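Right, one structure below, let's go through it.
Every protein chain but one is kept in place in this view of the complex.
So that you can tell them apart, the chains are marked A, B and C in the order they are listed, and the count of residues begins at 1 in each.
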Amino acid sequence: MRRYGRRAPYATEFIIGILLLGTSAVQGEALSGPAPVTQVVAIDKPNDSGGSVLIRWKRSADDGAGMMSVKGYEILRSVEREKGYEHLTVVPAGVEEYVDNTTVDGTSYFYIIGATDGVHRTDSDPVGPVMSSAQWFHQGRLNMLIATVLLSGLVLWFINRAKKGKKLYIRPIAGLQAVDEAVGRATEMGRPVLYVPGIQDMDNIQTIAGIVILGRVAERTAQYGTPLIVPTSRSLVMTAAQETVKEAYLNVGRPDAYNPDLIRYLTDDQFGYAAGVDGMMVREKPAAIFYMGAFYAESLILAETGHSTGAIQIAGTAMPAQLPFFVTACDYTLIGEELFAASAYLSKEPLLLGSLKGQDWGKAIFIAILLLGSILASFGHYFLSDWLTTGSL
Amino acid sequence: MAHAYTPGLRITDKTLVRKERRLPLKGEVLTAPGNRVQADTVVARTDLPGGIQTVNIAGILGIPPEDVRRYMVKQEGDGVEEGEVIARSRGFFGLFTAIAKSPVTGHIESVSDVTGQVIIREPSSPVEVDAYVDGEVVEVFENEGCVVQTVGTFIQGIFGIGGESRGELIKVADTPADILTGDEIDGSCRGKVLISGALVTREALDKAAKEGVSGIIVGGIDDRDLMDFLGYEIGVAITGSEEKGITLIITEGFGRMKMTSRTFELLVERVGKRASINGTTQIRAGVIRPEVIIPLDTGPLSDETKKESPGLEIGSPVRIIREPYFGALGKVLTLPSELQEIETEARVRVLEVQLEDGRRVVLPRANVEMIEEGRSVIR
Amino acid sequence: MEGEIRFILATDCGSTTTKAILIERRGEEYRLVVRGEAPTTVEAPFEDVTRGVLNAIREVEELAGRRILEGGEIIKPSKGPDEGVDIYVSTSSAGGGLQMMVAGVVKSMTGESAARAALGAGAIVMDVIASNDGRAPHQKVERIRRFRPDMILLSGGVDGGTVSHVAELAELIAAAEPRPRFGSGYSLPIIYAGNRDARGIVKERLGADTALEIVENIRPVLERENLGPARGKIHELFMEHVMAHAPGYRKLMSWTDVPIMPTPGAVGLLIELIAKRDGIEVIGVDIGGATTDVFSVFKEVFNRTVSANLGMSYSVSNVLAEAGVEKITRWIPFEVEEIGLRNTIRNKMIRPTTVPQNLQELLMEQAVAREALRLAFEQHKSMAVGLKGIQQERTISDVFEQTATGATLVDMMDLDMIVGSGGVLSHAPRRSQAALMMIDAFLPEGVTRLAVDSIFMMPQLGVLSTVHQQAATQVFDRDCLIRLGTCIAPVGLAEEDEPCMKLKVTLPSGEDVEREVRFGEMILIPLGVGEGADIVMDPVKEFDVGAGRGKVLKTTVEGGVVGIIVDARGRPLQLPERAELRMRKLKEWAMALDAYPRLDLW
Partner (left out) sequence: MSTTLGVWIAAFLTLCILSFLYKDNPFYKFAEHLFVGTSAGYWAAYYYHNILKPNLYVPLFKEGKLLYIIPLALGIMMLMRLWPRIGWISRWPLAFIVGTYAGYNLITYLQTNALAQVKATLTPFTDVSRVILFVGVLTGLIYFFFSKEHRGIFGKAARVGIWFLMVAFGASFGYTVMARVSLIIGRMMFLLKDWLGVID
């Protein structure tokens, strides 16, 4: 057969190898086993954090063809070429790739792939040495790098422009224009302001946005001389909130009015927290309530109670499922990305305004890609789509 | 109406000037009627209440406002030094004590148990009023001030900056059309009042301020230069409180404006004498114009001082105060009583003026001002 | 009672002139007979306001041939056909008018309400002190002490709301030991119109050293303003304290049949009355030497603002400072150097009584006036707003229609009439100049009537309306206003010379005028005073004349001394950037309105 003919130069090596292995396999039996796999390569698995080796091979001539005798491939590993091979696993027939996730970085390994029919096994030559290591760069995510650099570059460029005094237009968002109003209302009514930063921890981008906005709201309450109550459901959020509020009070020259006792930790429990905040609403009677961050099922419980106390409520979240509830129960709602744009609005600092403009350009680029890609796809070209495929995280 | 309303600036070589010297608040008058005073004699004195500082005791100590009184170390009326502890909270076993310090030296004016704040009043500062002009005290308002009277030359400007000042008159221009560029100003001008011509430049103003010149009397100034000198734009026409260390009196207007020869000559005649000047200007009801007063040694004037200004008449000397012909002098030729249409098509009361160069022009009456020589009492 | 009144005398003591008018009932109608004026005499050397009043009345006597005065007193009621009058009323803004400071907790809430109450009563609001005004306490005290207001209005907190903020304000006012402007023999009037619960503490803090008056809260709840009691109290105290200490006013007060009102308060009253009577939305403006007052009635809400530092003489330089040189030169159709313009404006400031003698000077002055009016109107728009701090009810469908409270009430499309007064408007040599200035400054949209108060008698009519409404409104309609005509301004933008609407005017003669209006042009269609014309406007789809974009509007318009002015320069108005082009357009527009003589020569 043509195949055999092609393999011929390797045959001697193959036989010698098997002899040298000194395994339990009897030579005669070996000869009756399935044809071996070919083109075995073992490489350090790319784009990983180490600890794994990728082995690839071309399947045996008897796998799905020829004698149809291959049941699977046994993977064997050793730290020496000649001996000490141990069994790792068996992968089913038809497979041509295996990732060994059990390697120790810095150690050289040798692999043998044995095609087996259940009784006999025909081993490949050992491949190696191969050493696993962590990669600094994940090539599959080159597109991510480009996107990040592009977006950051845009943001930096616009920040720079804004710093130079170029006026940037910002579309009005009623909910944010109303912050002053809400705090003012609380002041006139002699009641506190309640700020709910959601039930997620500081690893959630919405919580971070919520805390940033808290800083802006705190500046207002400091100026107006109105108490600001912040119940939190995470200790870290409480810490961050205290720091943020303290700094805000300092910024507007009212450090004396800062009271850390009003920024409290309640509980990590979702509904325990909701019950606690509800209790605060009915007892402290805040005249303005802010909900800024990530919310789940407690959103309506909170917003409805707040509404019933007659407070002005301003909500902002990127949780699509909770938005409708906030919209119906609150006076103003920031929808999705408006939450992230909020701090730029409230501060009007060139830094933040510039970044907003940069992000808009990012969106414009995505729109352009969408348009172009879809048109290309309609004509059967998919390279843009392919380019967007990222290596798994 | 017997005569048109023609505001005029007074330029008088000898008149009776009465100046009211009042305290901003009630205080003590240090002189009596009949006393001779020098311009720098202090005639009245008072204490201006100090500023206030508030301290948020409730916030600093972390206590409710109604408890503030309990934690006060100092009470209402007590004097405090800057940095002195005025309130102290007692925590558990002396731990967690918080203290509030006074940011200023003064006394505790009030303690509020509603706002939780303490108001500290800074010490009062003395205010003194001097006589401003050399002269005689003729009247005293108890606890408020007095009137100082003098006989002298009195010249009003049209606009000025800077408050009361005084100094010896010196001449830095040869003609009333000269421009004061600054080269003429040196150390010898310190404390003097400079008589100059048609324009003062920004450079000259800066130099004069640097050399400690008391005042400058000049025909005109470019608005741009004035703005640059002050560092801001004058909005409404109230001046006098600028703190540039120099008093500027403009006699004609903005732009390059030859000083009226009469004013110039009168001033030059008084070179070497001490002048009291004030740049304070207020242009609205109750107009205040800047002034130059040069007290003279001669005795009081006779009874003609009470004569009222006669108003605009044929032959009256006038100055034109709006474009075209701005700054030109002339004599009234005719005063037609009926309204006439001018170039803008507005129908206004007009007069005919013969300019100094012989031209005869018809102008709205509102655009001329009389050069008054009345000798009525100047307040 | 009203039926018996035949002769009415009214005066307005302005800061420079005192104006008197005589009104007589002829048949069923009240008409203006004559007017006279004389310099105001509040200040030295006279120091008696009644001298100026008597001088003005004497002029009225001469002109009307009617004896009104006897032994320095007004003959009242009238004796026979040529002696005396039946009613005498007066307003006053002499001595700078009523100058107030107001205080509130939140600047945009009770602070704003307090300012509205004071402005509505005719005061100049020197400053608004608020808890959140960004000033340190000692700075607030410094302000109060330095400004020496005639009166302070303190408010703050809704009923049942904050007490501590109000107490803090009261403490600051007490610490400032404020002194009134006139005289030192009486204590400063302070009106407290805030949180009911804080009355006790305010009384405790301020009762001893000031003339404290307590009225109902101007903002009992955030959702509602209650300015009436505070306004009434301001008028009362204005009479009792402020006016009573101004020279000669005691005597004047004894002459009048109703209390003397602050001039702008009276104008506001009249404008409010007219708007209510005719059911129209109206803007009134009075541009003076020192200040510019803007009045408006939109959606039945009256607002007044006073731009204390925008005027044509005393504060003309401030117009320059606030608007900037470029904004002024953009209205001047010839080259002008900055330095020259600056000096010209300054010279106007220091010599306020002069009048422009040549055309260039007139154009410069009117350019400044446009900016003064525009700035004053901007301020008005930011003050004439809805209440802030109100809870909103929303449904899910409102999610993208969220609007903030406190939006301006001023809607130029809904506006029916602009009334201008003040020297630069009333005394413009051609009426079309006044019309053009008002259009340029206010930028009316759609169909808007224009008028000027030629001799400024709105104050007198305003105070008269409190005793004799019929006389006041009749004189207003027949003698007070000079109707300039109607401005038609399609809203939208297009390229120069593109068509923006078709216009068909049916004149009273029955003649039809049909025009295609192109973008960037102004057209004048003569239509006389008292005449009306049916008009059909068919805008192209980007333009709106009041019925919506591209929708046809049929209506009747009123004529005037100028006529129908079609302003197709676009809204927002865009002047060409390039100087020559801008000047050419300015000339073109002025020529279309025949606004200036000899314009074609340069």
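Operating definition for what follows: a residue touches a chain if its C-beta (ideal position, glycine included) is under 8 Å from a C-beta of that chain, and two chains touch if they have at least 3 such contacts.
Since the structure is predicted, the reported quantities are computational estimates derived from the model, not experimental observations.
In the complete complex, the hidden chain is touched by one of A:Val252, A:Leu300 or A:Leu351, namely A:Leu300.
Of A:Ser133, A:Thr239, A:Asn259 or A:Ser347, it is A:Thr239 that touches the chain left out of the display.
When you scan A:Ile159, A:Leu214 or A:Val327 for touch with the missing chain, the hit is A:Val327. Only one residue from A:Pro46, A:Gly94, A:Gly153 or A:Gly272 touches the chain missing from this view: A:Gly272.
Taking the whole complex into account, chain A touches the unshown chain at residues 141, 143-144, 147-148, 151, 168-171, 173, 202-203, 205, 208, 236, 239-240, 242-243, 265-269, 271-273, 275-276, 278-279, 282-283, 297, 300, 320-325, 327, 335-338, 341, 344, 353, 356-357, 359-360, 363-364, 366-367, 369-371, 373-374, 377-380, 384-385, 388-390, 393.
One rule holds in what follows: only the chains that are shown with their structure count from here on.
Two chain pairs are in question, A-B and A-C; the one with more C-beta pairs in contact is A-C. Here the spacing of chain B and chain C, counted between their Cα centres, is 32 Å.
Inter-chain spacing, taken between the CA centroids of chain A and chain B, is 71 Å. For chain C, the set of residues touching two or more other chains reads 163-165, 168.
The residues of chain B lying in touch with chain A in their complex are 55-56, 59-60, 62.
Residues of chain A touching chain C in their complex: 172, 174-175, 177-178, 180-182, 184-185, 187-191, 220, 223-225, 253, 310-312, 323-324, 327-328, 330-333, 335. On chain B, the positions that touch chain C within their shared complex are 5, 7, 25-26, 49, 51-54, 65, 109-110, 112, 114-117, 119, 121, 158-159, 222-224, 233-237, 253-255, 281, 283-286, 321-324, 326, 342-348, 363-364, 366-367, 369, 379.
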